[in-house]
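All protein chains of the complex are present and in place, except for one that has been dropped.
As written, the chain order gives the labels A and B, with residue 1 at the start of each chain.
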Amino acid sequence: MTNISFVREKPLPQLPPPITESTTIGWIRKNLFSGWLSTLLTIFSVYFLYICLKDFIPWAYGGNWSAGSIRECLDTNPDVACFSVIGARWRQLLFGFYPYEEYWRPILTFILLFVSVTPILSRRFAKYFWISLIYPGLAVWLLWGGSVWPVFSIYLAFVFSGLGFYIARNQFKLSTGLSLMIAVISLIVFYLFLASPFVSLFKYILPINLVVIESMQFGGFLLSMIIGFSGIAASFPIGILLALGRQSDLPLVKMICVGFIEFIRGVPLITLLFVASVLLNYFLPPGTSFDIIVRVIIMVTIFSAAYMAEVIRGGLAALPVGQHEASAALGLSYWQSQRLIIMPQALKISIPGIVNTFIGLFKDTTLVSIISLMDPVGLASMIRAHRNWNGIYWELYVAVGLMFFVCCFGMSQYSQYLERKLKTDNS
Amino acid sequence: MSDVITERAIDRSKMEISDEVAIHISDMNKWFGNFHVLRDINLEVRRGERIVVCGPSGSGKSTLIRCINRLEEHQQGKIIVDGTELSSDLKNIDKIRSEVGMCFQHFNLFPHLTILENCTLAPIWVRKMARKDAEETAMHYLEKVKIPEQADKFPGQLSGGQQQRVAIARSLCMKPQIMLFDEPTSSLDPEMIKEVLDTMIELAEEGMTMVCVTHEMGFARQVANRVIFMDEGQIVEENEPAEFFDNPKSDRTKLFLSQILGH
Partner (left out) sequence: MSSVKLPVEKFKLGMLLGDTRYRSTTVQVIAFIIFVAVVFWLVDNTVKNLALLGKDVDFSFLWMRAGYDINQRLIPYTNDSTHGRAALVGILNTLLVAFIGCIIATIIGVFVGILRLSKNWIVAKLMAVYIEGFRNIPVLLWIVMIFALLTEFTPAPKAFRGANPEASMILFESTAITNRGTYFPNPIWGDGSIYLILTFIISLIAIFFFRRYARTLQEETGKALPKFWISLGLLLIPSIVVYFLSGSPVTLEYPYLKGFNFKDGIYIRNSFIALTLALSLYTSAFIAEIVRSGILAISKGQTEAASSLGLRPGRIMNLIILPQALRVIVPPMISNYLNLTKNSSLAIAVGYMDVRGTLGGITLNQTGRELESMLLLMGFYLCVSLLVSAVINYFNRSFQIKGL
């Protein structure tokens, strides 16, 4: 029998690969020309790109940014893009009819948005959660103006009721249910009796005011963002409750939630927006009338809550069954285990789905142009109807489309980044 | 890395090693991008040999056997299987794949087909057998791996050990000359490891040429006629099992063995 033993004395060093494997030439061979079909596709694609860009690049690059009307553009040079419409109207596209001097307010609100979202998304800054809590009131005051005290009083009402809850539970040792009821009562009491005197008093002592802006002056991207963000933020708690209700063992609760979710998801958003603009007044006590934007935000919130509920339901389903059992075995009540164990994990899993729902919602905000609110699409039609810009279409739509693309693409990349992080993150 | 030692005596009467060369690898090098994953591999496997390849993770042992049936492509060197050279010629690849069977760590059974359909798929579509003949062959091998009664179930309804045995039967239905095993027991828990190893031992007793990547050192000691140790893409040491385990010559081998056999 031949000797089959072998021992390597010296380990072999790592050698660089042959030319065809590693360098750019190798890459090109593998990815672009790996077979006759691939080569054909590459040639065809390059030719296609050439045809598309051949006329587009000179048209866009030499664009006219400074003309005052489309007549001027055509007179100067009809073969290049007339981007002057954007140059003239970009402020309107971004802020609608918001007064120029007050632009710092929406800009500040936007920056603070990112600041307030960070404690929610990143564990490191979780202790700054109080910023996220005060942000909604701050944003409303910054955008709509008026005195700061009415908004402040709402927060004070919640603090008051929180105090009531705390005292009821810890001082008088009442059960959680009863304490909650006391909290709600104290909230109502504060609002009915203490709020107005408080507000008037502070308005007199320390007036802090911003210029009041009417809802009709909101437009453009500012409007899209307000509707989108407030819709998503408000739909979040409602969506959680709906998802839990849908999972529930109680048949009646489950039926109501399922019915609601299926109804909202079954109809197009445009019909709900129509309800907002025409029918919602019928469902409220005679004589009440809300701002149109508030009505739209209400319907958008309801719409988004149904989709959010489905996403969260998916997150709950992805959670291992053992989590429910472990928390029950430890003696936690239903609401405790939801708050401490189930929801944090389920929400973390659902974040990519939530971001996707938000992207969809943000795109859907363009539908408000059909009920005559001035979002970017509505503004584009309005600008096109103007004497100066009659007949322009490419440049305007490309600008609006590009703005949406940047926002939505950025958000979807972020959601994919989150998904990848969640997959590798084992905690 | 458990050490499940087979309890029964092994029937070595048919385990003959002929002089015919089944697999011949010379000066084989492979790169993943810039990473030199297999370096200067020289290996000859004769018909009837049972080779066990072991080594730390990342040493390239899985990549090596996947090159043998062209699941991975080598950039330099020659691989000749049963007289046919492995190149980008599709006809050669098809020929080699019908002579070489493979079992994977994660079984890779087709979940939408029944066990029987899993086994008859390749004979019908590659060897162009009639369905009845294919089913007869499949039942024969399912009986061999001792689970004929599961033929109409779906893979999801079987345990891990049963699934791996079905995977072995599925490969055997193509009547290969050589069987490759890529860590077949690494996904199984201890009770199931034994049933799969027993099946592999029976294959060896019938004289099948086998190349196994595995951590089951008991199996290596009892069944293999040659153990190969790989590290960092190269073959560091190879020897008969007794010599290999009792008298490792290289320091690297000694380190590896002390880690996996010590406890």
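One rule holds for everything that comes next: a contact is a pair of C-beta atoms (placed from the backbone, for glycine too) under 8 Å apart; a residue touches a chain by one contact, two chains touch by 3 or more.
None of these values were measured; they are calculated from a predicted model.
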*For the chain that is not shown, enumerate the shown chains it touches in the whole assembly.*
A, B
*asked:* Out of A:V80, A:L156 or A:V275, which residue would touch the omitted chain in the full complex?
replied: A:V275
*Among A:L15, A:L41 or A:I111, which residue is in contact with the omitted chain in the full complex?*
A:L41
*If the hidden chain were put back, which of A:A168, A:L316, A:L367 or A:I383 would touch it?*
A:L367
*Residues of chain B in contact with the chain that isn't shown?*
69, 71, 94, 97-98, 100-102, 104, 106, 108-112, 121-122, 124-134, 153-158, 167, 170-171, 174
_To test your reading of the contact rule: which positions on chain A touch the chain that is missing from view?_
30-32, 34, 38, 41-42, 45-46, 48-49, 177, 249-253, 256, 262-263, 265-271, 274-275, 278-279, 281-286, 359, 363-364, 366-367, 369-370, 377, 380-381, 391, 393, 397, 400-401, 404-405, 408-409, 412
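Quick note on the criterion: only the chains that are shown with their structure count from here on.
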*Could you please state the distance in Å, as a whole number, between where the Cα atoms of chain A are centred and where those of chain B are centred?*
53
*Over in the complex, which chain B residues touch chain A? Could you list them?*
29, 31, 33-34, 36, 39-40, 75-76, 226, 231-240, 243, 249-250, 252
*In the complex formed with chain B, which residues of chain A make contact?*
4-8, 11-12, 14-18, 20-22
